Every structure is written in structure tokens, then in C-alpha cells.
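This is the structure I want to talk about, given as C-alpha cells.
Shown here: the complex without one of its protein chains, the others still in place.
Up next, chain A:
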Amino acid sequence: MRAAASAPVPTGTPVARPRRPIAGRVALYAALAVAALFFITPLYIMTVTSLKSMDEIRQGGIFALPASPSLKAWTAAWSEACTGLKCTGISDGFFNSLRILVPSVALSIVLGAVTGYALSHRRIRGGNVLFAALLLGAFMPYQVFIYPLVRLFSAVGIYGSLAGIVLVHVIFGLPVMTLLFRNYYSSLPVDLFKAARVDGAGFWQIFFYVVLPMSTPALVVAAILQITGIWNDFILGLVFAGRDNLPMTVLLNNVVNSSQGEKLYNVNMAATILTALLPLAVYFLSGRWFVRGIAAGGVKG
């Protein structure tokens, strides 16, 4: 469009060029700018506040840049802030979250991919019923399940353990993961599966040699959904992880809401940014895939 606009207009031939609706453009960019500002402002305030000293914060002026930027609040948030009785920062939470995240993401994706594959082209007896049940699960608010699951888990003896919280994440991740992979695999040509069957490949051979190598887009989207979802989880971690495995989000809440002493806004801000760092990194690294992930996750509402 640019090139066309800057091309020399032949003189003497008054050709009426289609006018771009400039007013509409201006309104559009204004709206976008306002929306961007709305989301960037809190991030800006958090960042500058985390770099200020408490004295400077007390003076007000939350939009002001820090007079002498310092990372003291950040180190405090990471290793000194009090999360309840312990004062070792939220670093424990970071590693707990990683320990929860890695197996939960891996297991839920693997299970979702296999289930989605089984439900896509294979005509399995009762497959549609199973899929309908899974879909129902995807739309059910999971808070409903918390109490029964607590009873169940404590009966089995995995309540308050790493295994317990991982299992919870896998269970709650399965409906959306299955839906995602089933839809992706259903979009693959059915002849491919037929050809593989004629070639003598079985259920798992088709999965590993034919389907999985074609799954990169679905795998990336699934990973984005699960990493951000599980990392940002608060209530499941609080309920199921147990005292020793509390995820970063829970420790962040403990830091921010600790009732003793003065509210250390700079430390709170630093801790919050630290906690949000991993999903932010996923967002920046995955780029366009992230949008697809959001769109796919839109199913869950």
C-alpha cells in the first residue's frame, strides 16, 4: 500500500484515487493506544516501584522514575521476604512451581495427544460418549470438584504431595488437551491413516511414526496453554500441593498479604514481576503461537 501511495502520479491525468478513510484510521489507532496504555501502565508502575526505596515510595508520585534505581527489593523478594513464618523469599516457590510444572505439562500433553488421536480417526466403541463427557469436563468449573477430590486423594494417601498436585493438573488439563489434539488430528487427511494401516502400522506405530511428527503446531499450542495455565494456578496449588510444595503464586500471596509490619511495596512489586516472568517469557518466545493458544483456550471460556 505504501509503495503504491508513493509511486509517482502521472501528471495531467487526474485519476481519482480511492481516498482512505483517514478519520476511521485515526480513531482506530487512538483506541489501540488507549488499550495499550491501559495494560502497560500497571506494568510500568510495578517496575518503577520495585526499583525505588520505601522512603521514595512514601513520598508518593507513583509515576515518577526512581531517583536512584536499586535492585535491593528484587533480591529481598527472591531470598529474604517473609512468607508466613519463614523469611526465605519466594525462591522456594519458584522451584516448587518448576517441580509441579514440568511433570504436569509433560503428562497432560502426552495423555491429551494420545486420547485426542484415539478419538479422532479411530472409530472406537463409545468414543463419542467419552468425548462428550470430556467436553462436559472442559466446561465445568473445577472449583466444584475440589472437595470430592480432597476426600479422594486423602483416602488414597496422595493429598498434599507433589504427586497429588501433578495428578490434579493432569486431570484438569485433559479435557482441553484432548479437545485440542482431537480437533487437530481430525483435520489431518483420513487417507493418511488408511495408508498407514495398509502399510501395516498399528495404533502406536501410526501415532509415533506418522501422527506425532506432524503434531508440532498442536504441541506448541498445548505447551503454551499448559505452561501458562499451570504456572498461574493458585487455588489448586494451595489446596493440593501440601506445605512443602506450595507453588510460587501461593508464596507471592503470602508475601503480599503478610500482616506483620510495614507493607513493603517495592518488594511486593518485585515478587509479583518475578512470579509473572515465566509466562511473560513464554509469551515473548512463542510469538504468534501464543495467540493461537489463547484462541484454542477460548473454548474453555
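Assume a residue touches a chain if its C-beta (ideal position, glycine included) is under 8 Å from a C-beta of that chain, and two chains touch if they have at least 3 such contacts; residues count from 1.
Following the convention adopted for this analysis, contacts and distances are computed from a predicted model.
Colleague: I want to check something: the complex is missing a chain, and I'd like its UniProt protein name from "sn-glycerol-3-phosphate ABC transporter ATP-binding protein UgpC", "Cell shape-determining protein MreC", "Tetratricopeptide repeat protein" or "Bacillithiol biosynthesis deacetylase BshB2".
Modeller: In UniProt, the chain that is not shown appears as "sn-glycerol-3-phosphate ABC transporter ATP-binding protein UgpC".
Colleague: Using the definition of touch stated at the top, determine which of A:Leu136, A:Ala195 or A:Val291 touches the missing chain.
Modeller: Per the contact definition at the top, the residue touching the missing chain is A:Ala195.
Colleague: Among A:Gly24, A:Pro141 or A:Pro213, which one is in touch with the chain left out?
Modeller: The one listed residue touching the chain not shown is A:Pro213.
Colleague: Touching the absent chain: which residues on chain A qualify?
Modeller: 189, 191-192, 194-201, 205, 209-210, 213-214
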